[in-house]
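One protein chain is absent from this view; the other protein chains keep their places.
Moving on to subunit A:
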Amino acid sequence: MNSNPDLLTSLAGSIRSVLSPLIGNPDGVDMAMYGVGLLAVITLIFTNAVILVWGERKVAGFMQSRYGPNRLGPWGLFQSIADVLKLMSKEDYRPKLVDKWVWALAPIIMFAPAVAAYAVLPFGKDLVPVDLNIGIFYFIAVSSITTIPLLMAGWGSNNKYSLIGGMRAVAQMVSYEIPLVFSMLGAIMLVGSLKMSSIVEAQSHIWFVFLQPVAFLVYVIAATAETNRAPFDLVEGESEIVAGPLTEYSGMRWAMFFLGEYANLLAVSAIASAVFLGGWQPLPLPGALGDMMHAIPGWIWFALKTYIMIFVFMWFRWTFPRFRVDQLMGFGWKVLLPLSLANILVTGVGIFLYRVAIGG
């Protein structure tokens, strides 16, 4: 494992050494470092959203044998900058009959759990913003709040399509949360801890995707549903209910939802790479090749795995047609839930047999 401090940890160290004489009080320095971490996370979310808006269109173009954005800058790279400028310069329009407070607060609240969830993401060794004892459980709890802003938007818009979309959000996200949590439970049982850093450390020899293939599959499907992406994008379902809860939003208010959505996409991909793909652990290759892999800093591995997961989610989006509502609920409750329960049972029996075998 790479024990030398890499670029980001030494950067954090030098920020701390600059701040310490300025503030003095060690508690204050800790507080300021949390502020720096928060700033870093918010910067990451914004930058990532800009990249993903472009990336999604490029992937869509690739999947459908066309170019995607290609006019602004090399490979259309500056397209998202133009998009952001367009969104910011739009009129802030509020329909007359909306429920003022609920409607206006929804996009802001959408963004809050997305940011809060980043507190426990293990970006690298010693690079977990807050390494809570209950890490992964905190992530699940915080991201479950995302239902409420979508329902607020659906209700507050005073539009029947928005309300249908909001109701769909509740049905879909509350149901798919259960297989999502249960799929991670198998990996947690193997580790015996909810702490993000321990979960990643435990995968130094073998990644959990090899020990928990079914759980990984269930997780990826349930996470697609939790982020409301196709083929589970019934919440927006533009051919059925205009744009669901987002129908009455425009300009920056709409952009906040988009930002939250991409932040959530990055978060579920990051959790997938941390829980199933070994997080910041390098590719386990033998011999000199393995040493070369170890030379690459952990956060680069983590980013690489996360963006591979994001690519897979985009691949889903542009390949599968949308589910019907009844199919969606039936699939969640009758296929994914029993599958994840069976996985927990098999994992438990496996752990027991392993302990018996090694005479523990």
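Heads up, the rule we're going with is that contacts are C-beta pairs under 8 Å (C-beta built on N, C-alpha and C of every residue); 3 or more make two chains touch, one makes a residue touch a chain; residues count from 1.
Assume contacts and distances are computed from a predicted model.
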Options "Electron transfer flavoprotein alpha subunit", "biotin--[biotin carboxyl-carrier protein] ligase", "NADH-quinone oxidoreductase subunit J" or "tRNA threonylcarbamoyladenosine biosynthesis protein TsaE": UniProt name of the undisplayed chain
"NADH-quinone oxidoreductase subunit J"
Among A:V29, A:V128, A:L194 or A:L246, single out the residue that touches the unshown chain.
A:L194
Options A:M152, A:A225 or A:A274, residue touching the unrepresented chain
A:M152
From A:M63, A:I134, A:M252 or A:L341, the answer for touching the chain not displayed is A:I134
Contacts of subunit A with the missing chain: which residues?
27, 99, 101-102, 132-134, 137-138, 140-142, 144-145, 147-148, 151-152, 155, 163, 167, 170-171, 173-174, 177, 192, 194
